[in-house]
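== subunit A ==
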Amino acid sequence: MIPLQIAAVAFVACGAFVVVVARDLVRQATLLSIYGYGLVVLFLVFQAPDVALSALVVSAIAYPLVLVGAIARVRALQKRTGGG
Partner candidate 1 sequence: MTPLIPLVVAVPLISATAIGLIGKWLDERAADAVGVLAALAGAVLAALVLARVTTGAHPYWFGGWRPRAGSYPLGIAFTPDRIGAGFAVFVLALLAAALVYSWRYVTAEHYLFSILMLLFGAAMAGFVLTGDLFNMFVFFELMSVAAFALTAHKIEEATPLQGAFNFAVSNTIGAFLVVFGIALLYGRTGSLNLAEIGSRLTGDGKHDGLVVAAFVLIACGFLVKAAIVPFHFWLADAHAIAPAPVCVLFSGVMVELGIYAVARIYWTVFDGVLGEFQHPIRDILIGVGCITAVLGAVMCGMQRHIKRLLAYSTIAHAGSFLIGVALLTPDGLAGSAVYVLAHGLAKGALFLVGGILLIAHEEIDELLLQGKGRSLPLAGIAWFAAALALASPPFLGTFTGHALLDDSASKLGYWWLPAVLAFATIGSTAAILRAGMRVFFGWGDEDDPLLSQEPPESSAPHERPSLALMQGVTLLLAFAGLAVGAWPGLAANVVEAAHQFVDRVDYTSVVLDHTPPVPVPREVWHTTTSSVVWSVVTLAGSLTVGTLSLYRARLPERVTDVLAHVLAPLRAAHSGHIGDYISWLTFGVAVIGGLFAFTIR
Partner candidate 2 sequence: MNRRTRIALFALSAAGVGALLLWGLAGLPSFGDYAGPYGDLIANLAPPQRHIANAVTAVVFDYRGFDTMGEELILFGAASAVAMLLRETREHDVADIVDRVRSDATNAISLLAALAVLTVGLDVVAHGLLTPGGGFQGGVVLAAAFLVLFLGVEFHVYNQVAAPTRGEPVEPFGAGGYIGLGLVSLGLGLSFLQNFMGIGTFGRLTSGGSVLLVSFSSGIAVAGGFMVIFNEFLQENMAARYGR
């Protein structure tokens, strides 16, 4: 394995753990995106540019949008009902 691959593997390994143990939702959504960029790099060094591009649009556009959309909706409802 080339050093770049080892570095990407190490980054993704740490990233996966950090994402699942993050308890705050917004922080977790941010971490998921960062983890997603880590995957993009990993896929590039695995010589899979098509997959990397997919992972990129997913972690840069699709996931953040739906996640932030859902979190914002929950917060708005919480505000209206006064906590909970």
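Selection rule, in plain terms: all candidates are chains of the complex that A comes from, given by their letters.
Operating definition for what follows: a residue touches a chain if its C-beta (ideal position, glycine included) is under 8 Å from a C-beta of that chain, and two chains touch if they have at least 3 such contacts; residues count from 1.
Note that the structure is a prediction, hence the values are computed from the model and not measured.
Applying the touch definition to subunit A and the options 1 or 2 in this complex singles out candidate 2. Residue ranges on subunit A touching candidate 2, taken from their complex, read 1, 48-50, 52-54, 56-58, 61-62, 65-66, 69-70, 72-73, 76-77, 80.
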